[in-house]
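All protein chains but one are shown in place.
Let's look at chain A:
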Amino acid sequence: MIQRVLIPSDFTVNSLRIVLEYIENSGDQQVEMVLVSGYKLDSSIGMLLGFSTADHIADLQDEDFLKGCEMIKSRFKDKVVEIYGDCMVSKNSRYVRNYIKGAKFSQIVLPEAFEFTHTPNSFDVVEVLQTLPFSGVPEVVTVQMQDANLQEHDGLDSFFFRKNWRFSYE
C-alpha cells in the first residue's frame, strides 16, 4: 500500500533536504509525498475568490526546485511514487486537523532545526503541526537535519556532499 506523507516545505531547493533525509531514513515502503507550505489567506473578498493554490505554488517553485524534485524521483524511482505541492491556508487547529484527515496522510514529517524561508503571509507549518496532539494516526516522523552549514545554501549542490560517507569513490 502506498503511504501518503506530509512534508513541510517552503518550495526552496534547500527544503528538499528534508525529503532526502526522510527517504534515506525510512523503509522500503512506497510513498506519495505532499510538500505542504503555509499561506495565511487574508479576509478580503478578492483574496477569498481569486486565490488559487496551484498558482500560488507555481509562483513559489523555481526551476531548480522542480529539477530537484525530478532528481529525487529519478534517484528513488521504486520508492517515490509521486511528489507534489500543496498549501495550508489557515493556522486554525480545526482546519489543520480536517486538512490532515481529508488528505488521508499516514505520516507527517517534522524536521528538527530547519528554518524555512518566510514570504509575505506565509507561516511555519512545522510550528502549527507541533501544537496538535496526534495519537498514532498519522504517524509523526522526526528527521534530523545533518549539516547546519547547508541551511544558508539554497542550490542544487546542497543535495550533495551532505555526509562524508557518501563519497563513494576517490
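Rule of thumb we're sticking to: a contact is a pair of C-beta atoms (placed from the backbone, for glycine too) under 8 Å apart; a residue touches a chain by one contact, two chains touch by 3 or more; residues count from 1.
In the analysis below, contacts and distances are computed from a predicted model.
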item: Protein name as given in UniProt for the chain not displayed, "Binding-protein-dependent transport system inner membrane component", "Carbon-monoxide dehydrogenase small subunit", "histidine kinase" or "ABC transporter permease"; value: "histidine kinase"
item: Of A:40, A:75 or A:118, the residue in touch with the unshown chain; value: A:75
item: Interface with the undisplayed chain - residues on chain A; value: 67-68, 70-71, 73-78, 155-157, 159-161, 166-170
